[in-house]
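A single protein chain has been removed from this complex, and every other one stays in its place.
To keep things simple, chains are lettered A, B and C as they appear, and every chain counts its residues starting from 1.
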Amino acid sequence: MQRFSIVSLARNALTGHKDWPRYWRSPKPKAEYDAVIVGGGGHGLATAYYLAKEHGVTNIAVLEKGWLGGGNTGRNTTIVRSNYLWDESAHLYEHSLKLFEGLSQELNYNVMLSQRGVLNLAHNLGDVREGIRRVNANRLNGVDAEWLGPAQVQEFCPIVSISPSMRYPVMGATLQRRAGVARHDAVAWGFARGADALGVDIIQNCEVTGFDIREGRVRGLRTNQGDIATGKVGIVAAGHNSVLCEMAGVRLPIQSHPLQALVSEPIKPVHPCVVMSNAVHVYVSQSDKGELVMGAGIDSFNSYAQRGSFPVIEHQMAAVLELFPIFSRLRMLRTWGGIVDVCPDASPIIGRLPVEGLYLNGGWGTGGFKATPGSGHVFAHTIAREAPHPLAAPFAFERFTSGALIDEHGAAAVAH
Amino acid sequence: MADATLFARRRSPLQDHGAALSRGAVSGPRGVTLTEIPHLAQITLRGDPGNTDFLAAVRSALGLDLPLKANTVAAAGDVSALWLGPDEWLIAGAPDSEADLTARLNAALKDQHVSVVDVTANRTVLELAGPSARAVLEKACGLDLRPREFKAGQCAQTNLARTVGILEMTQGGAWRIYVRNSFAVYLADWLLDAMAEYAIDAKF
Amino acid sequence: MTGFRLAQGGRIDRSRPLSFTFAGRAYRGFAGDTLASALIANDALLVGRSFKYHRPRGIYAAGAEEPNALMQLGVGERTEPNARATQVELYDGLTANAVNAWPSLEWDLGALTGLASGLFVAGFYYKTFMWPPAFWNKVYEPAIRRMAGLGTAPREADPDLYDKVHVHADVLVAGGGPAGLAAALAAAQAGADVLIADEQAELGGSLLSARATLDGWLRATLEELRGMPNVRLLPRTTVFGYYDQNYLCLLERRTDHLGPAAPAGISRQRLWHVRARQVVLATGAHERPLVFAGNDRPGVMLAGAVSTYINRYAVVPGKRAVVFTTNDGGYRTALDLAAAGAQVLAVVDPRPESAGDLPAQAHAQGIEILNGHAVVAASGGKRLDSVSVAKLGGGAARGVVCDLLAVSGGWSPVVHLFSQSQGKLRWDEAKHCFVPGTVTQAQRSAGAANGSFALGAALAEGFAAGAEAAKDAGFGGWRAPEPPEVDDPREAPPLALWQVPGAEGRGKAFVDFQNDVTASDLKLAAREGFESVEHLKRYTTTGMATDQGKTSNVNALAILSDATGRSIPATGTTTFRAPYTPVTYGAMAGRDRGDRLDPIRVTPIHPWHVARGAVFEDVGQWKRPWYYPQGGEDMHAAVRREAKAVRTSLGVLDASTLGKIDVRGPDAAEFLDRIYTNGFRKLGTGRCRYGLMCRDDGMVFDDGVTTRLADDHFFMTTTTGGAARVLEWLEEWLQTEWPHMKVYLTSVTEQWATVSFAGPRAGDVLRELSPALAVDEESFPFLSMREGVVAGLPARIFRISFTGEASYEVNVPSHHGLALWQAVMAAGEKHGITPYGTEAMHVLRAEKGFIIVGQETDGTVTPLDLGMDWIVSKQKDFLGKRSFARPDTSRADRKQLVGLLPADPAEVLPEGAQLVWDAAESPIRMVGHVTSSYWSPNLGRGFALALVKGGRDHHGKTILAPLAGKTVEARIVAPNFLDEGGKPLHG
Partner (left out) sequence: MLLIPCPWCGERDETEFRYGGQAHLARPLDPHATGDAEWAEYLFMRDNPKGWFRERWNHAAGCRRWFNMVRHTVTHEIAAVYKPDDPKPELPE
């Protein structure tokens, strides 16, 4: 793997950048792999990377039906944080945040993790109560968390209005300083490049169309590039997990919804952090290029269309303008949508499915980008050892039968 | 019969809003007015439209045939029946007639599985009228309000700004809006704000 | 002086001169100018700096596709970043500045990045800034951020108004050029309601830019359309989004063109929501640049734009011009230039010959035509000074000194809206452009948007599309009129030239001007494996600027297809997304600002609370009195006083916000039995019962008291926040799961106002207000209801209690709510009646151990967890019951509701405090949290409710709450403090 650095950049500048190698090969699928990961999003690529790197499983392939990173990894609002309410979630997301903190160096690829702090605003007494509950839980779980009063909120983010006469006044906020944003595409590309260098075959434009399952065991899968034999399949196909699992005869507690996001025209930096508000479904940050990146709440209906309805974001913008009155004359440049796989408890499913050799890592809903390295890390362990990573164990598929749900709705309504 | 002192002690949700409503009135060719019609008697009637006994009993009680066509209104004298759903109507009548209407319905419908609920105090009624009334309503409402599509004698339940209401076009071509009491001030203020531009005589 | 104003012609109004400033300098223009045309007239062609390299950039286009001329308009609260000068109508007093230059447009320090531009290739930032790691947050990223952005946001709130409308049309026409006008006319004549929108100030589209026009037809058509009652003409209105089932969104700029003269009270912009039966897209075409070294020099301009400036605005962007074109259209510009008095030095045409009528005319006028040639480089600093022209396939370049280079690389139909509608594009091999292919909605394209570039064809298509659209909307039987005669010149086929050969090594050849993406960036990306057009876009940022690649996308994907050896259609386009051009956030919010953001709901007693100085709490959309401070009291003092009053004499609460549902029908009792965890069948008439509802997963969903009014008639109350949710939930079960059940539900939340008075004196007040009512224990027992007259008002009186005190909830029709309240206040005066708010209510109910759904519960709590087994029927089934038997739900060590008494009675635990057994443990194990916590004036101490793992088995034990800075000890007790305190209940 060609090391990236300012030195290599300068050297290549001299030769007109003619000699940069490919980030990843473009292999044809082999007839057989030790394991196959379905879905070339951040989570799938991270899974492959850690399988190769930490478990020495290198005869593996990542199959991606489109272009790698083109799913939700390529269309999310890039918020990275770990201040979840329940212990199980906090541990998992904190594991991921720690991996994020060293990821640029680990991958030799700058994922531009920007730990500028995330505010979660409280607008009523219920929000305040839940916010404080979360701050307390986070601290005891080793996750940095603070409770800010309105004046402190404004100090941290001067453009937020804290006028008490607002329809939804700011009554305080939780702050996680280590939280922030990262360059979403770079995460996918960095993991892909790293995995490729370890020998992983990343096969794009390769859609899985069926499974070969005999005697309750996975033997292989069918794709539009031919059949592939393998005894282990990890499904990491956000937006299509239900479709894939249906091919394997497994029904999931997942519904796929559009989730929309939008960016403004780039402006000079005005917004120093990330602001989220559950009550009004708002989350806003400003990218390093200058656009304001904002997300909406999910569209109510099931859809695989990667687009939603305009009123959803109109509603959102009205709320944004109350919080950020100076945005009114700015302009929305582009809107888009992703397909989020939502579980009833707003927590992911990580682990075995009722078909032997078949594993699922999905249902991250509206908030899995932040988990990318951690999710890949624990899922690789789960597949390689054929036993759940301790941090993944509570997220097993079986929880829907036992009732041990990890319900992050209550306190984390907008789970980004 | 109704007790006049009791009636006098009623307050409508927009009772204190009269000044704002008259201030907001716009006259002239772009005119539009918003007024409250408080205390209209209102009764929610539920029953099975497939049951002829039910229809006959209502006819005998109210002197009208319940409208069975969606989003239409039937009227007889002071009383009108607005279609709200396949088994639900709003019976509206003159102020202070709710006890009488309820009694008539209950008497006629005795022993049937129906529901007659006095909801007189649940909603108030706004009337939006004038040449610009439709333009104002189009700001709040996504229905097709073109005269060709929404005519006198029609009604609809729908979203109005960020609340819901029942819309009815009167024979005089004005819009009646039945709105829940707790939302009345909100909706009236919203509409007044929407009306404001018609008072400005600017060529631009 | 190079650019200049013609003495006559154009559509400007020379009688209305306007003054404006740009970059601090004063200029003059005319009404009818855009900011761009006025700048050109003043020879101020240098208008901006590019995003990355800060290269000098000039006006490049004349419309929405402009990549360079972005302006900071105005100052102060009305300043607006990134406005496209080509779309800004000039008004008197306009001030504009370049957006990305410091300290000045002429001398921009950012241009130093250009010196190191060899480093700043596509994706460079991913490859560096990684060492030392700590530098990223502290040094590198802040430095990158300082370079970010174009214009600046205002610092103050926006003083302007915005509005929205929702309309329905039989036919919506997007674009008011010849095709759109023809479509509108045909559809309108057929009788359809027509809406035609064009983003420009005037309708007419390309007709406004051409010399030989259908001026007469345009005037007559507009006049006819204006006179038709079924037509709405919307100039200055951009159709920006095309959504499902023919839902389109339009942005109308109502007063932007008036500047400071905009009338007050009129919305600045208005967002149109249009549901159209049929849509005609007549959005024209965008001209494509040509890619060669230095193609971004100020003075290089799209040929069509040059013609527009000359013919529409009467300004000529240069005196010595070269035209570089791959199609006959460029010759029209050459002719326009010549007619305007500019010197046309050459038309450079890479095609081996130019066979069409227009080249012949140019030739006849003595214009030199260089067939088989191309411009390989343009040079000049802040202004073009010469171009290098070379023969294709080799040969020395020769320099031509010029100040204007008009370029045309062909035309791309504006298929944005078509694509947004989910239509599929088709690559037209002959025309070298994407055209609408498979149509998926009730829609048709016409004119240049459909790849029909000739005027005659555009008109014919427009008429046909309009007539067909009307017919499909139900207005058939009308034959569209014949289009007017047009004499279109014969044209030779265009050539596809995606990147000029022989330009390599001569300097940067830009594809995406605004984001500074060069042809070599694109090729580098392809070499590094970014072979998908979507990867290319994201790695190089091509097409991601404020123009969304209107001029660059097709060139970029063609260069990629060349680099990867795939065809253009196989390479494909990136996804077209709304909005077509950027949309102001203010317009998206419309008038839903301030208090209109979300309805404020108030009870009929609200005016009294306001007059009494209540502080309100938001509960859902409701405003509820939180507490009533008196004489400078703070909240704690007020709540103590209120809570004390209830226990010692009398308090009164406005409980009108509770949800209320009338439940009627022979199956009503059975229905309630299925909904509530406890039984209602045996409830006597006139009796009330508290009930809990669960979702089918067993988790508590809502609670409230339900009263039997008659055998088949119940009156249910719900939580304030849950009212709508519960009614929907009940209807859902009735309509979809148990349709055979005979039950009707009617919401009566606002039919009834509820005044609840509680305390030892409550009975006295009721007796006084309702002398006819027997208020003794026997005739009116706890948990029963009486109909009667209270204060002269017909009422339902409920003897129920949420405080543990004797308490009556009197319901009257809400129009009598205030009268009742006033009567209760008057009658209670002698008892020192105290209005109390939600906070005191919470204290009182917590003293009694009553839960609040949403506070003691969070969607993960069962009735059993709450210790409410007494309310969970063993006999019957109900929603949620089965779920209690699941392994996790039946665990013994689930979190259970307990009471907490802090060791220090003065301590009030914070709500949300986490609870642990051992604070020294690491990692620390949390076993619960505080759900409610208050100071009780009645107990004289702090107390709390909490959920604790296996809590019921730990009564009497000490648990710890580790807080920031200290750890609080508390004793676990049963969650009922009044009983524990041994105080009598006034039941």
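FYI, contacts are C-beta pairs under 8 Å (C-beta built on N, C-alpha and C of every residue); 3 or more make two chains touch, one makes a residue touch a chain.
Just so you know, these numbers come straight off a predicted model, no measurement behind them.
Looking at the complex as a whole, the chain kept out of the display touches A, B, C. Of A:Ala31, A:Ala305 or A:Ala387, it is A:Ala305 that touches the chain left out of the display. For the chain left out of this panel, the touching residue among C:Arg78, C:Arg275 or C:Lys742 is C:Arg275. Residues 243-247, 275, 422, 440, 696-697, 728, 731-732, 735-737, 739, 877, 881-883, 885-887 of chain C touch the missing chain (whole complex, contact as defined above).
Annotation for chain A: contacts to the undisplayed chain at residues 240, 242-243, 246, 251-256, 300-305, 309-311, 344, 400-402. The omitted chain makes contact with chain B at the following residues, 70-71, 84-86, 88, 142-143, 156-159, 164.
Simple rule for what comes next: only the chains that are shown with their structure count from here on.
If you average the Cα atoms of chain B and of chain C, the two centres end up 32 Å apart. For this pair, chain A with chain B, the centres built from the Cα atoms lie 49 Å apart. With each centre defined as the average position of its C-alpha atoms, the distance from chain A to chain C rounds to 22 Å. Those residues of chain C that touch chain A in the shared complex are 51, 78-82, 118-119, 121, 124-131, 133, 136-137, 141, 144-146, 148-158, 160, 162, 241, 243-244, 247, 249, 271, 273, 520, 524, 527-532, 534-535, 538-539, 541, 546, 548, 575, 577-579, 582-586, 588-590, 592-595, 597-598, 600, 617-619, 697-698, 854-855, 858-860, 883, 886-889, 910-914, 916, 923-924, 926, 929, 962-964. The part of chain C that touches chain B in the complex is made up of residues 163-168, 193, 254-255, 258, 262-267, 273, 275, 591-592, 595-596, 598-604, 607, 622, 662, 664-666, 742, 744, 746-753, 792-794, 813-819.
Within the complex, the chain B residues that touch chain C are 5-6, 9-13, 16, 39, 44, 46, 87, 113-115, 117-123, 135, 138-139, 141-146, 149, 161-163, 180-183, 185-187, 189-190, 193-194, 196-197, 199-200, 202, 204.
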